[in-house]
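Of the protein chains in this complex, all but one are displayed in their positions.
In order of appearance the chains are A, B and C, and numbering begins at 1 in each one.
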Amino acid sequence: MRTDLAGISLKNPLIAASGTFGFGQEFGEYFDPGILGAIATKGLTLEPRMGNRGRRIHETPAGMMNSIGLQNPSVAVFIAEELPRMRSYGTEIIANVGGAGIEDYEEAIELLEATDISIIELNISCPNVKEGGMAFGIRCSSARRIVRAIRRCCTKKLMVKLSPNAENIVDMAYTCAEEGADALSLVNTFNALAIDIENRRPVFNNVTAGLSGPAIKPIALRMVYEVAKAVDLPVVGIGGISNWKDAVEYIMAGATAVQVGTANFVDPLTMPKIIEGMQLYMKREGIQNLSEIRGIIGGNHG
Amino acid sequence: MRTDLAGISLKNPLIAASGTFGFGQEFGEYFDPGILGAIATKGLTLEPRMGNRGRRIHETPAGMMNSIGLQNPSVAVFIAEELPRMRSYGTEIIANVGGAGIEDYEEAIELLEATDISIIELNISCPNVKEGGMAFGIRCSSARRIVRAIRRCCTKKLMVKLSPNAENIVDMAYTCAEEGADALSLVNTFNALAIDIENRRPVFNNVTAGLSGPAIKPIALRMVYEVAKAVDLPVVGIGGISNWKDAVEYIMAGATAVQVGTANFVDPLTMPKIIEGMQLYMKREGIQNLSEIRGIIGGNHG
Amino acid sequence: MENKGYREFPVISNEAVVENIYRMDLGGDFIAEPGQFFMLRSKGAGPLLSRPLSICDISQGYLTFLYAVVGEGTAILSRKRPGDAVQLLGPLGNSYKVKSERKTALIGGGIGIAPLLYIAKTAEIKPDIYLGFRDAPFFEKEFEAYAGKLQIATETGGVGYRGFVTDIRNWDDYDELFACGPMPMLKALSRKVVDCELYLSLEAHMACGIGACLGCAVETVHGMKRVCKDGPIFSAKELIL
Partner (left out) sequence: MENKGYREFPVISNEAVVENIYRMDLGGDFIAEPGQFFMLRSKGAGPLLSRPLSICDISQGYLTFLYAVVGEGTAILSRKRPGDAVQLLGPLGNSYKVKSERKTALIGGGIGIAPLLYIAKTAEIKPDIYLGFRDAPFFEKEFEAYAGKLQIATETGGVGYRGFVTDIRNWDDYDELFACGPMPMLKALSRKVVDCELYLSLEAHMACGIGACLGCAVETVHGMKRVCKDGPIFSAKELIL
């Protein structure tokens, strides 16, 4: 299942999604993270962040909302304390970078430039931080500014993570492609609302929070399909993937690789199970290489 | 629970959503449709439509996708054959109108002008017909054209039904308000994709289809909240409402009334149960009028 | 107008008759016509939509379903044990009666044999019954008491006629045929039958089961019809398959 993602060769197309796999350590108790195609780190920012106060998790039908607020120890601490251990897993590490203003992003990237990480995932789509974050991911004009700025200082592979709240996901993808992104990953969480009717106020202090999980899969899959068909970049599909069938759907929609998020919480062994399931599936169907089915429903890949 | 919707007085804020309640007849076997605040008809078009071929229904986690394709007997046949019976229920009838081009919409409205129906729900958001339909509901400029044209020929209350696929739901709401809409209802279904991996093709002939049900509620609720806060029109909340608590959440987000769709399929008695549940809730909480809680989480209503 | 909706019934027994095929008996006094179906679900757990299942049999005090485990909904069903409860809406759909003045055969393929038992049991005169299976037959003994002639076909030839049940014979010496099974079987039968009335019981993906969603539409010479409300039984002449 070896997969080429923008020139980086992954063992397989299964990537742990940012913010759902920590820095890998917790899952090490359950399986060897080295079997994964890659791990995207928890969203990193220039300065350490303690994240949001109040409720952070709310369950919804077949989904969950979160308002973690990019709690992280900072890029510098990540590089010093987490990266060496993550390196030892023997899988590709993708640094997911968030931020408030363009300068923050730039400085964070600069620090990462000095490491041996080969892929940066630029999170312009986190709905849970007040300043910056998702704001960049809604309109093409803002996205263009940040991708252009980051591209200038980033010699690593640059994967831009798109928000499903973007006004037009395909235009957004074009914009990122034009500004030199090497790959796109989508989707981040959907902006959503839950109300605590007993107390007559929003469940979350920030009012809205990000929806993820199986509930969003049909919408996310449609977006991945549209983007993969439209742009000539590798697309990493994300959203509600819980089993190997979901992963195969994304590949058939045109995704080069996939990320698994919420499902890691539901069962820490989700990802090894998906890898195994896909291997069996490929064997059963006589598929040598996923390119035989990639985009087979009508994308431009495969 | 009497509710004023743009000057029309409804018994209560519970409206059967278009396309999920037929013309009421089927539910008459289970309860008296006269207890509802209103019934929105199946989407009507100028010409009869047989709808889409192939699979029309696909279940998803906590949701469903449909690709019915506006199957309906035409506005004229509706007026002649269905409306008289619907009138006998003694509840408000809302004519939901779809169409391909602006002229179709206009002619359909003209026919309805000659009836005693007081509310038209303009469906600019159906994702399941190739021409027209949702196309109008994505960008403000197209929405403006159609709402303006319809407003000119429509003396009834005009409620525009928004698509969650709109590029910017708040701008869309402003646009409709500017063009003279009397009310807004949202959301219609989310454009979504499902793939039949065995046969390596989309489940639906039209490739994409509309996602509805509890899965979408958190996103739809957020949109209703944003729109109710932004515009000075009554907003009818739709999306995943399955029980009285969901309905109360929408009211607290700022909705004047709510529509129940998919949940009618899950249990034909959903709507009477919601009405009863809300009555008990109001009694328990000492709420005389829903305006006491409407928009209480921070909208401009109540 | 009754305020009925979904009602809960206790599981009396729920056992595999062969691998992946279960028979479930629910306690209650059921009144329904042969050929009808119920929408079925678990209480507060499992998928959003209910699953349609045909009436296989009704006896004093209980109702029988015969079902194949094909996905999540039927898997959950198969884990029900005596004393658990399931919720039913129905009976739904139209029905079919074998009439004494018509020489009738019932033809079932695979799990499509389910509705034939109650149809045979309520017949005015014993119909001939033809049951087709991929490999090993199941549940066929239950039909013995109610069949004029009972004939089995298996594709592998292990039991009875080797091949498709539709190829067992020429059907035109019957006045009337009733068939239920996979679509290719129903299509094959439609093509073969020339001179007798053929009724087909159809399946379709359903959301509501009561005629409201138009999800189960099937094309007929009289326009679109709903499998749940106008069917599930249609005259083959009327269908555009």
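Everything that follows uses one rule, which is that a contact is a pair of C-beta atoms (placed from the backbone, for glycine too) under 8 Å apart; a residue touches a chain by one contact, two chains touch by 3 or more.
The structure displayed is predicted, hence computed values, not measured ones.
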*Which displayed chains the hidden chain touches across the whole complex*: A, C
_Can you say which of C:Val17, C:Ala75, C:Ala145 or C:Val221 touches the chain missing from this structure?_
C:Ala75
*Out of A:Arg53, A:Arg85, A:Arg152 or A:Lys283, point to the residue that touches the absent chain in the complete complex.*
A:Arg53
_One chain isn't shown here. Among A:Tyr30, A:Tyr174 or A:Tyr281, which residue touches it?_
A:Tyr30
*asked:* By the contact criterion defined above, which parts of chain C meet the unshown chain? Give residue numbers in ascending order.
replied: 42, 44-46, 72, 75-76, 81, 83-84
*Quickly run down the residues of chain A that touch the omitted chain.*
19-22, 26-32, 42, 50-51, 53, 55-59, 62-64, 66, 68, 71, 213-214, 262, 264-269, 272
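Keep in mind that, in the parts below, only the chains that are shown with their structure count from here on.
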*asked:* Which chain is most central here if centres come from C-alpha coordinates alone?
replied: B
*Can you check how far apart chain A and chain C are, centre to centre, with Cα atoms defining each centre and the answer in Å?*
46
*Cα-centroid distance, chain A relative to chain B, in whole angstrom*: 33
*Between chain B and chain C, tell me the centre distance in angstrom, where each centre is the average of that chain's C-alpha atoms.*
36
_Where chain A touches two or more other chains, by residue_ = none
